[in-house]
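All protein chains but one are shown at their positions in the complex.
The block that comes next holds chain A.
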């Protein structure tokens, strides 16, 4: 879905806005998730997230989504899974050192971030991936954290 992924990055601002509406909605539904039980919701939510984000971003389900900070280009598609910017091996045509047929994920991310309202987030240093969260729904974990912060509420 290489083409879709490019298209999304070109329209990063739209997707940024969409997510900005989507996240509070999910957080509002916290009582519902809590009632159903986060553990029980995990599997269907994961499936939906995988489907949607897989189609749009070639999401690799790292479980700690940073798309809003990376111009809507998924950094896990970088063959070195870099989370903080391009390596020094980018080709002069902007393509990847490891996969010459692919445009560098971070060249895309930079372009995408330039269109976004909060593109400056690309300058924030990202923590390394927590491998325990691989394959889990990052939407749910964001919602859970956000709800906890809002309510001071134990899940």
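By our rule, a residue touches a chain if its C-beta (ideal position, glycine included) is under 8 Å from a C-beta of that chain, and two chains touch if they have at least 3 such contacts; residues count from 1.
The working rule: contacts and distances are computed from a predicted model.
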*According to its UniProt record, what is the protein name of the omitted chain, chosen from "NAD-dependent epimerase/dehydratase domain-containing protein", "Putative spermidine/putrescine transport system permease protein", "Methylenetetrahydrofolate reductase" or "(2Fe-2S)-binding protein"?*
"Methylenetetrahydrofolate reductase"
_Touching residue (missing chain; options A:29, A:82 or A:142)_ = A:82
_Contact with the hidden chain only, please: which chain A residues?_
79-94, 97-98, 104, 106-107, 110-111, 123, 125-129, 131
